[in-house]
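All protein chains but one are shown in place.
Going by the order they are written in, the chains are A and B; count residues from 1 in each one.
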Amino acid sequence: MQQLPRRRVQRQQVERQAEMTVIVRTIVRALLPTLLAFGIYIVTYGHLTPGGGFQGGMIIVGTVMSFYLAYGYNIVRQFHEEDLDLAEHIGALSYLFTGLLGVVAGTWFLTNIIRGGTPGTLLSGGIILVLNFVVGLKVASGTLLVLLILLESLQKGE
Amino acid sequence: MFAINFIAAIVLFLLGTYGVITNRNVVRIMLNLGLMESSTYLFLIALGYRAGGTAPIFYESKIVPGVTPAVDPIVQALALTSIVIGVVTLAMALSLIIHLARHYRTLDARRIRDLRG
Partner (left out) sequence: MYVFRGILLLLTLWFLAVALLLAFGESKSTGGPLGGVAQVYNAQTVAETTSTNVVAAINFDWRAYDTIGEASILLTAVTGVTALMRRYIERRRETGAT
């Protein structure tokens, strides 16, 4: 009975030590909309400027991970494993169905069936625009799932 | 002095090899493996350079495709794919390292060698 209050105090101290200073926490909280908008911009304009699905997905993962670094593990506990798994499977199947649209239209698998549009505007590029979103969703949810699983298996017991 | 890119890639590769051979901590071995992969990305992109060429992004109207010389775009797409494969390899290796650390209770590469039942 004498050991029980001491262990609880030690656990609280470890959890407070996982947070960073108030400057880092405020800056990360203030920069969240900018970083998310930047990641979605890189995914969306992937057919015009350098970028695309893979790069934008990694930027979104970097945003969430900077929240983990600033606040500790408790703030990324809200991501459920099943939701991220479902999002990744939706992304993978959407890629397949976008390719099957070409077979339905009469030509081969994964041909560019959306024609028209002037080069340089947002609604150009045909199938590249759709595939950028699909691959961005897939990469972001998959990498986030892997990182959260590895982090959860390393936490000390309660 | 364009050859400095190739020499830097070779030096990074040799540093990574030295780190993989010499280190005892398993996590440091994985980090040095990542360094070797980064040297191959640098080597690949340096292979595609053409003198006086620009980036293969024709967003501005001053750059006309076919007339303005541009560097090799295929090598950049290959490097993009390789980066994703490197990330995947690192994720699988880290989960295996977690299993190793729980079972052997050490991260020393020279002690993880006996076959325990």
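Heads up, the rule we're going with is that a contact is a pair of C-beta atoms (placed from the backbone, for glycine too) under 8 Å apart; a residue touches a chain by one contact, two chains touch by 3 or more.
Being a predicted model, the structure only gives us computed values, none of them experimental.
Engineer: So there's a chain missing from this view; which of the remaining chains does it actually touch?
Structural biologist: Counted over the whole complex, the chain not pictured touches A, B.
Engineer: Of B:Val27, B:Ile85 or B:Ile112, which one is in contact with the hidden chain?
Structural biologist: If we include the chain that is not displayed, B:Ile85 is the one touching it.
Engineer: Based on the whole complex, identify which of B:Ile29, B:Leu47 or B:Ala109 touches the chain you can't see.
Structural biologist: In the complete complex, the chain left out is touched by residue B:Leu47.
Engineer: May I ask you to list the residues on subunit B that touch the chain which is not drawn?
Structural biologist: 2-3, 6, 10, 13-14, 17-18, 21-22, 47-51, 56-59, 65-66, 69-74, 76-77, 80-81, 84-85, 88, 91-92, 95-96, 98-99, 102
Engineer: Which subunit A residues would touch the chain omitted from the figure, given the whole complex?
Structural biologist: Counting only subunit A, the missing chain is touched by 46-52, 81, 85, 88, 91-92, 95-96, 99, 110, 112, 116-120, 124-128, 131-132, 135, 138-139, 142, 145-146, 149-150, 152-153, 155, 157-158.
Just so it is clear, only the chains that are shown with their structure count from here on.
Engineer: Could you state the distance in Å from the CA-based centre of subunit A to that of subunit B?
Structural biologist: Chain centroid spacing, subunit A to subunit B, equals 22 Å.
Engineer: For a test of understanding, state which residues of subunit A touch subunit B in their complex under the given definition.
Structural biologist: 48-50, 54, 119-120, 139, 143, 146, 149-150, 153-154
Engineer: Please give the residue numbers of subunit B that touch subunit A in the complex, ascending.
Structural biologist: 55, 57-59, 61, 80, 83-84, 87, 91, 94-95, 98
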